[in-house]
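So the structure is just underneath, and the comments pick up after that.
One chain of protein is taken out of this complex; the other chains stay put.
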Amino acid sequence: MIDPAFLTDTIGQLLGGLPLTLSLSAISILAGGVLALALALLRRSSGIGSLFVRAYVFVFRGSPLLVQIFLIYYGLSQFPALRHSVLWPFLRQPYWCAVLALALNTAAYASEIIRGGLIAVPSGMIEAGRALGLSPFRLFRLIVLPLAVRQALPAYGNEIVIMVKSTALASIITLMEITGIAHQIIGDTFRSFEVFLCAGAIYLALNSLIARGVWLIERRLSPIV
Amino acid sequence: MNAKFACSLALALLLGVSAQAKDWPKIKIATEGAFPPYNMQNADGKLAGFEIDLAADLCKRMKAECEVVAQDWDGILPGLNAGKYDAIMAALSITPKRMEVIAFSVPYVSSPTVLATTKGGGMENLPGTGTRINLDDDAAARAAIEPLRAKLKGKAIGVQVSTIQADFMNSYFKGVADVRVYKTAEEFNLDLEAGRIDAILAAAANVKAAMDTPQGKDIVFTGPAFGGGPIGIGSGVGLRKSDPELKGMFDTAIKAATADGTLARLSNQWFKLDLTPPS
Partner (left out) sequence: MMGLPSLALTGFGPTGWGAQLLWAAGMTVAVSVTAFAIGLAIGGLGAWAKLSGGRVAGWLATAYTTVLRGVPDLLVIYLFYFGGSQVLTSIGRWMGHDGFVGLNGFTAGALAVAVVSGAYQTEVIRGAVGAVSRGQGEAGRTLGLSRWRVLRHVLAPQILRAALPGMGNVWQLVVKESALISVTGLVELLRQVSVAAGSTREPFLFYVTGAALYLVITSMSGALFQAAERHSRRGWTAAR
């Protein structure tokens, strides 16, 4: 029933989409991470900044990512003003629309994870740093951030895996990454089970590598027990 | 458990699969209901369109009572062979690939495949605009496509997934043009109007429908119109290979509707073009 030649051929075709899956994941996770840090810090401020971040998190966590992708891809391109602006060379391309939507989405989840990490930094550590005469910036960079990162790492690892899975949605706006190619092969051959097996194996391998990597970093950052 | 499945299974067991009626007082016809102006659903959920009107006319000629039902495009061919209905009228192009699985009546509409672009996008008047190319004629096809390949190099062209147009793009322009595959025609129309893609490749009748909307006023045909080859000779009624009598009935009715001008009248009414197949 299972046809090895078909499986190897399918895996070969699907691997052609791997570079796109990887670059979508990497760029949106990096950009989303930077944005998330900024949001987490703004959330600690009082007043309008904190309110903005709360609204942002509410909107991006409360609605489906696919709606966000469609809104950015089809919704924004409706406006002639935007089509004549400097942003259009980017937003014209499905690739950058997908990156933008993925980054904005992960920033909402990641900012909450980072916020949790920041809250978990013991106040005694901060006071100790202050007593050493560290400037606020150095205090943040040398003490608060490393401790918060260590605290947040397991949850952030999960978020990275979720993001890699989410890049599959880019196929809906015409990008031929792994899932897009898988859909095309299913459409041509109707052998959905075998194609699922192959594509699933690629994603699982990728995600277990990521989980392993996060675990290694976690171990490095942990104090010796 | 899927109720439909259970019912059809029970029916198959009760009646035996090979039991077949030889005359056809009742015919069940499937359409997609989402492909204007061929077939669509009104706001009140009723089916309408060129094929709905044509089905009514053909059934009158065949003296049969017809029921037209909506069926998702994805499962429309397998459903015919499963006996969920007896015929398909859903802008189903007659192609050699499909003829391996089902039978077709003679074509009742022949809409060539065309490229369309927007005014001012720099893709108007591609070589061959206004001509008609039969892809079965190898030399003519090559002569028409060579200059197009140069013009489409690196351009983003939208097609709909699993259509003859997607096949056409992949067989003649793979690696040349940036082929973008969309789930629905609405989506590539939006992207063409937004200027995100340079052109679309679609059936002329559908492009014409998009042109007639206020937002589509800047869409123009460009390059030659293609027929034959992987595009096929037009759309016909899809039928089971095991029902030759029914095919005979549809063929006779379609020929009569062509001869007395009914086909041309319905075509002009729905497409604003006469898409009667050349006989």
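Order as written gives the chain letters A and B; numbering starts at 1 within each chain.
The rule we apply is simple: contacts are C-beta pairs under 8 Å (C-beta built on N, C-alpha and C of every residue); 3 or more make two chains touch, one makes a residue touch a chain.
Note that this is a predicted model, so its numbers are computed, not measured.
The chain left out here touches which displayed chains?
Among the chains that are shown, those touched by the missing chain are A, B.
Of A:Leu20, A:Leu118 or A:Ala168, which sits in contact with the chain we cannot see?
Of the candidates A:Leu20, A:Leu118 or A:Ala168, A:Ala168 is in touch with the missing chain.
Among A:Val53, A:Val99 or A:Ala199, exactly one should touch the missing chain; which is it?
Result: among the candidates, A:Ala199 touches the missing chain.
Consider the whole complex, including the chain that is not shown, and state which of A:Thr8, A:Ser135 or A:Ser208 touches that chain.
That would be A:Ser208, which touches the missing chain.
Name, in rising order, the residues on subunit A that touch the hidden chain in the full complex.
Its contact residues with the unshown chain are 58-59, 61-68, 70-71, 74-79, 81, 161, 165-169, 171-172, 179, 182-183, 186, 190-193, 196, 199-200, 203-204, 207-208.
At which residues does subunit B meet the chain that is not included here?
Residues 2, 4-5, 8-9, 12-13, 17, 72, 74-75, 78-79, 81-83, 183-184, 186-187, 189-190, 193, 213, 215 of subunit B touch the chain that is not shown.
What we mean here is this: only the chains that are shown with their structure count from here on.
Quick one: subunit A and subunit B, Cα centre-to-centre, how many Å?
The computed centroid separation for subunit A versus subunit B comes out at 41 Å.
In the complex, go through subunit A and note every residue touching subunit B.
The contact residues of subunit A facing subunit B are 74, 77-78, 83, 92, 94, 172, 174, 176, 180, 183-184, 187.
Which residues of subunit B touch subunit A in the complex?
158, 161-162, 180-183, 187, 190-191, 194-196
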